[in-house]
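Left out: one protein chain. Kept in place: all the others.
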Amino acid sequence: MTDSTDTRSERPVSERCFISEAGLRDLTADLLESGTEVIAPVAEEICASPSAVASAACRMPGETPVEIEYRRLTDAAELDVSRGLPVLSLKGFFLPEHEALFCWEQRGTTITIKPVPTTFAPRVVLAAKPCDSAALEIVDKVMNWGHEDELWNGRRAATTIINLTCPSIDESCFCTAVDLAPDSTKGADGLLIPVEGGYLFEPSTDRGREFAEAHKRHFASGCGGEEHRNRQAEDERAAARTRVAANLEIDAASVRDWIDTHFEDPLLAALGARCNGCGACTSVCPTCHCFDIIDEQTGVGQGTRRRCWDGCQSRLFTLHASGHNPRDTQGARYRQRLNHKFAIYPLKFGEVLCTGCGRCTRVCHAGQDLVEILAAIDVAARRPGTTTSPQEDGGSSAAPPAEEQVAS
Amino acid sequence: MNELRDLARQLLTDGTVRVIIGWEDGRRGARPVFITDPADADKLIFDTRCAHNLVTYLDPRRDDVVNLGRIGIVVKGCDAKAVAGLLREAQVARDDVVLIGVRCGGVLEEAELREALELNADNVAPRCYGCDNREPALVDYLVGEAQPEPPRPTMTIDERVAALDELPLEERWAFWSEQFSKCVRCYACRQVCPLCVCELCVADKTRPQWIEPAAHARGNVSWNITRALHLAGRCVGCGECERFCPVGIPLTLVNRKLQEIVAQRFDYVVSDDPEKPAPIGDFRLDDQQEFIK
Partner (left out) sequence: MSETMVKRTPAADEAFEPRITAFVCNWCTYTGADLAGTSRLQMASNVRIIRLPCTGRIDPLFIIKAFERGADGVIVSGCHPADCHYNSGNYHARRRFAVFYDFLQFLGVDPRRLTFSWVSASEGAKWRDVVNEAVSNVRAAGPFHAYRALAPDPPAVVDEIDALLAAAEEGEGA
């Protein structure tokens, strides 16, 4: 498996600079003081309330009272470096759950449109999960397909993202199976690798280098030295990759081709049985990006047009104005999710629309397990005689082959 | 467990049902399973991890399931109440389902575990305490050993509701508006609820649009109030809404408060008797009206 995120051989060791834990917090404090928005994982009480009584009433037994979320920091002390997985991905900072596109006001026959700004103040994401940053680069493709999405692009252009190597989370992670890694810098500008006393920082883009340069007083001088730290960093990364790889290994290309040519296969149809169509998976997913556009009338002659997250697992997603619904069963909708992520998007953009973060599996309380599902498809794909002839070059065809689909 | 498996095997073999919906062991814990082959009946389990209310799969809009034919479904007490709700509202025909009741002693709050745990005050789901339907009556079969009562949790769900009730108004508003602003409008609560079966949910209505779809706090408050009110007198307290919520809104507290209101106002408690009419939609000439001038 070619790993384009393997920075070990490409990045000169001299670019790796050490920053202590305290140094990282000081850097964060500096950013905040200069008025820069800093987004980072924060440990939050699920049942936070100014009222202790309300907090106690809300917290259910066995529940970890604290969960991690990406938040805009108000103080450097909030920065959580425990490397747990935030509940929601970074997606919401680039494609918010709901965002105004413009406001309108109508007086008589005069309509005034007030557009929202499409340029954004520079901001920094610290200690991002590699699966979350990689998702942004993957979604960049569709956000610039045909039409360039100014709000998405504006936010992307304004944001410097520094990843923090992931230790792997649990048995539902599978980033390595989709050509990523716990130390990937795809979609990001640099990587922090935990070592004794702090982190080694490796910039991976010019913006990352500028970031290091701008904050160099927080880094130890003489970057690239200290053999034992370099070794620790390599060991850390290798161990994490091994842990994740143990969860799932698939041939993403043959999975793609199998899904593409087995639309009517009973295996795909059966996978949606448990699914409730609740949409939790699409909400927590870092690469799901479908949105709906709604008009909110907030008063006589005034309103706001917003876009807000939508999900393909809802029955309404493909409901036509005529009343016809081409995906009228949960089986069809769930099949669509797999199809879009692992076949359609890769065929169209050359990227799997999934970063293996495992959130969908963890959040599905009906027991839908993407690791299990992908493993099953991989097995079917590799079984001789069950595949129709796949694309010659797999990744570059624009249109999927004709399916043996009958009208349903 | 063997009793359950043998019964399932029998019902499938003799064609009484075309599918059995029950629980099985998955990689991450217990989860729903659809069994059509009698040989697979051994997959069925029942233990303290089986929190899922399988009655959600009886939703008449689920063509996938409806088209399978007559369904056998395993139900705990709360689940059986949900079936009664669907029967009461003519969403399901009694002859279309075979109900396999299990004797239940409660489930874990944190149910997604590889191994089942014995229940105690610190791990039991608070909503189980005081359950009045541990040997469901509505069922066609009742299997499993008699179970002890669910242990009293450290803080019962009624105590939690009472604690909130005692707070001053502003603190309650601050708490609930904070909780509802977490909502991402995935509608998991609605999708998994066995009683949420409307052909077109009012939240999806666009002509006119009563509930703002955007996930801002204002739209979320409207949605969460409506969801709760539309379940008043219907909610069976299975807790699935809260379990499925990806952002951890304590919906069982909302639902429990509504159960209390309905009990106090109309002397009504949800049961698994489909003949008993639901309180909203019904009325008495001497209903309370002290709040009306």
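As written, the chain order gives the labels A and B, with residue 1 at the start of each chain.
We adopt the following convention: contacts are C-beta pairs under 8 Å (C-beta built on N, C-alpha and C of every residue); 3 or more make two chains touch, one makes a residue touch a chain.
For clarity, every value in this text was computed on a predicted model and none was experimentally measured.
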| item | value |
| --- | --- |
| Option from B:16, B:36, B:120 or B:177 whose C-beta touches the chain left out | B:177 |
| Of B:7, B:58, B:139 or B:164, the residue in touch with the unshown chain | B:164 |
| Options B:1, B:66, B:155 or B:228, residue touching the unrepresented chain | B:228 |
| Hidden partner interface residues of chain B, rising order | 164-165, 169-177, 181, 202, 210-212, 214, 216-219, 221-222, 225-226, 228-229, 232, 257-258, 261-262, 265-266, 279-285, 287-289, 291-293 |
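Following the convention adopted for this analysis, only the chains that are shown with their structure count from here on.
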| item | value |
| --- | --- |
| Whole-Å gap between the CA centroids of chain A and chain B | 32 |
| Chain A-touching residues of chain B, taken from the complex the two chains share | 26-34, 52, 56, 61-65, 108-110, 112, 121-126, 153-155, 159-161, 163-164, 166-167, 171-172, 174-175, 178-179, 184-188, 191-192, 204, 209, 212-216, 219, 240, 242-248, 250, 252-253 |
| Chain B-facing residues of chain A, complex | 46-51, 53-54, 56-58, 60-63, 67, 87-88, 97-98, 171-172, 272-274, 276-280, 282-284, 292, 294, 296, 306, 308-309, 311, 314-316, 328-331, 361-363, 365-367, 369, 371-372 |
